[in-house]
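The structure follows.
Removed from the display is one protein chain of the complex; every other protein chain stays in position.
Showing subunit A:
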Amino acid sequence: MAAPASTSIPVAHRLRDAGIAGLVAMALAVPFLGLRTVNLDQGLVVQANLAYVPLAGAVVFLGRLVLGLLAAPLAKAVAPLAAWRPPAAAQRLRAWGGPLLVLAAVALPFLPFANRYVIDLGTTALIYILLATGLNITVGLAGLLDLGFAAFYAIGAYTCALTTTQLHWGFWPALVAGGLASSLFAVLLSLPILRLRGDYLAIVTLGFGEITRIVILNWQGLTGGPNGVSGIARPTLFGLTFDRRAPAGGHTFSEVTGIAYAPEHRLIFLYLVILALTALAAYTVARLRRLPIGRAWEALREDEIACRSLGINPTMVKVSAYASGALMGGLAGCFFAARQGFVSPESFGFMESATILAIVVLGGMGSQAGVIIAALFIVVLPELARGFADYRMLAFGLAMILIMIWKPGGLLSGRLPTIRLSNAKPKSVAEAA
């Protein structure tokens, strides 16, 4: 990865390399910078302004040269970072990491700096953590690349939206329906693609993701097409709503508890519900990894032929991985719909699938803690960088490239064994020996 000793590369070689980069930049600069369309009275005309072309060439030439000189010292400087492993003492904290994180997250809305914006951001981060936890089963554990995960997100969201608006269901039954619908859809989708793997699987899942979005966009009668669905039911606490005024025959949270009405209550409640569900999902996945089904997922990722030779039915393993992942995607979709109160097809485009996949890959495939860190990174960082306006996505992209250079396996790339022989107590050594 890191170039060995910069001094070994001759200057002539560097100059030639930079020269080639400069020439390429100049060739690209002719259409991009050299030609400009100007709106004049007689219409749109193309003006040539070739002064920029040599300038672009010179900038790229120098930039390439400087980068070449800096690359090796930079790589050397960050080498210890790549090799960094948590100290042994941190291993003991690992068991406490989950509960502590949940406690901190529960406390967040009650901290002094927590305003609407912070809680909303936290909710978004939790939705992405839930989504990525689901995708992590399919991609990280079972090794089935899925570029269309937003389809399951969309199905969950639309199931929730349509059952609450058309059938007048409450939020909670709609949540269950959303998760199950998404899971069922995943089973149907997974059947035709079971034989595919690798690149082909990725392309087909990409197609399914787009098909789902386009069907939603065009099925005007059911989904409202590009107009979306609005008026989605908000979650209730044992039948209590978080509105200012109680609906006919109902009560509000502030009426019953005596706490003065505040619009933030609904946000905080939604945040806590998503937090509870996400924590439950993360715990479930951690448990599943230790069960036969979870081990079969990982074994399938490692070697499908060896799985078959041990009597494991790869079809069942794949379908269960897709269905479990989609279940969480569908639940996340329901929360998304309930939070916005509105869904439309453009929320579930390819960018969404790519973002969720980026969280899984960036976190380190298969790692739950990695998913949480990466989701916070991907959701919170662009928000923090809002001050940079248009450049924030550029900075974000750069940050991702740097992470992938330093930690090519993701932030937490080490796989934790699901069981250790040293921890399992021997039953009776004398009898076994």
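Here, contacts are C-beta pairs under 8 Å (C-beta built on N, C-alpha and C of every residue); 3 or more make two chains touch, one makes a residue touch a chain; residues count from 1.
Please note the rule applied: contacts and distances are computed from a predicted model.
According to its UniProt record, the chain left out of view corresponds to "Amino acid/amide ABC transporter ATP-binding protein 1 (HAAT family)" among "Aspartate carbamoyltransferase", "Vitamin K-dependent gamma-carboxylase", "Amino acid/amide ABC transporter ATP-binding protein 1 (HAAT family)" or "Simple sugar transport system permease protein". Contact with the omitted chain, checked across A:Ala21, A:Ile274 or A:Ala299, is made by A:Ala299. One of A:Pro10, A:Pro80, A:Gly311 or A:Gly387 touches the chain omitted from the figure, and that residue is A:Gly311. Remark: the residues of subunit A touching the chain excluded from display are 284, 287-288, 290-293, 295-296, 298-299, 302-303, 305-314, 415, 417-422, 424, 426-427, 432-433.
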